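Showing chain A:
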Amino acid sequence: MSELAIQTTELTKKFGDFTAVDRITFDVHKGEIFGFLGANGAGKTTAMKMLTGLLLPSSGRAAVSGKDVFTQAEEIKKRIGYMSQKFSLYDDLTVEENIQFYGGIYGLPDEKLQKEKNEVITSSGLEKVRNKLVRGLPLGWKQKLAFSISILHNPDIVFLDEPTGGVDPVTRRQFWEKIYEAANQGITVFVTTHYMDEAEYCDRVSIMVDGKIEALDSPEGLKESFSADKIEEVFIQLARSGKRGDA
Partner candidate 1 sequence: MKQVITISNINKGFGAVQALDKVSFNVGKGELFGIIGPDGAGKTTLFRILNTLLIADSGEASVLGMDPVNDYRDIRPQLGYMPGKFSLYQDLTVEENMNFFASVFGTTLKQNYELVKPIYSQLEPFKDRLAGALSGGMKQKLALSCALIHKPKLLLLDEPTTGVDAVSRKEFWGMLKRLKELGISIVVSTPYMDEADLCDRVALIQEGKILQVDTPAGIVEAFSKPLLGIKADNTYQLLGALKDYAKSDSVHPFGEYVHYTEKGSAPNLIALKTYLFDRGLKNVQIKKVKANIEDSFMELMKKKEEATDE
Partner candidate 2 sequence: MSSFKGFVEKEFKQIYRDKRTLVVLFGMPIIMLVLFGFAIRNEVTSVEIGILDLSKDDVTRQMIQKLKSSESFEVTAYLENHDDVEGLFRKGSVKEVVVFEPNFQKKLERNAEADIQILTDATDPNLAKLVQLYTSSIIRDYVLDINDNAGNRQAGLVVQTRMMYNPELRSVNLFVPGLIAVILMLVSALMTSISITKEKEMGNMEILLVSPLKPYHIIIGKVLPYLVLSVVNVIAILLLAHFIFKVPFQGSYLLFFAESILFILTALSLGVFISASANNQQTAMMISLAGLLLPTVLLSGFIFPISSMPVPLQYISTLIPARWFLVIVRSIMLKGSDFMLIWKESLILLLMTLVLIGLSMKKFKVRLQ
């Protein structure tokens, strides 16, 4: 098997008596598109925070891009990209300024940054609005731009937290084409979504219920073993068994 981008063993996070993430063990291969599904409150966000080095796990082990989440969080942060629906771009900066700013954060050399900037703007079709404030852009454009920025520094892994919420179906697919493109370049993609059809775009999918990973397989494999036509049915079968969503 190829190299591992993410490797966790019995990773756990407790908040007082509450076990938000309960001994999850899984691997993500390099260049893979990995779908991370779960009901509201199943522990996805907590797990993601541990993997991105924002939250210290209670127990277990995890390595992201070969670095330990307990001791090398700062190393991890340099090697990953992150984008979410809620936090992405600065509304009061222009398209170019946003790219410039994030490029600067990751210490891209000036020459390379200028080149990348033009590339991002052309590939996202933003030539006409490059000097416009991000505030005025349609949501779909913003999300595409935010994604391009999150992989600007050529990270090993990019974490996408519900990147396509509320976006129109055409732009949503353009967004996924960008994800495919990134994966094809060798970037590992770790993505959460509420659109169940998007789960089928992933190479492998895990489904979290009450802090545990209850299923992990390719979309075809999942559908087969749960004898379902769609991932949505698999998800509903599993998530129904969860108690936590109702509390």
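The candidates were selected such that all candidates are chains of the complex that A comes from, given by their letters.
Going forward, contacts are C-beta pairs under 8 Å (C-beta built on N, C-alpha and C of every residue); 3 or more make two chains touch, one makes a residue touch a chain; residues count from 1.
Everything numeric in this text was worked out from a predicted model, so none of it was measured.
Peer 1: Please find, within this complex, the candidate from 1 or 2 that touches chain A.
Peer 2: 1
Peer 1: Considering only the defined contacts, which chain A positions touch candidate 1 in the complex?
Peer 2: Touching candidate 1: residues 38-42, 138-140, 162, 165-171, 173, 176-177, 180-181, 183-184, 194-197, 200-201, 219-220, 230-232, 235-236, 239-240, 242, 244-247 of chain A.
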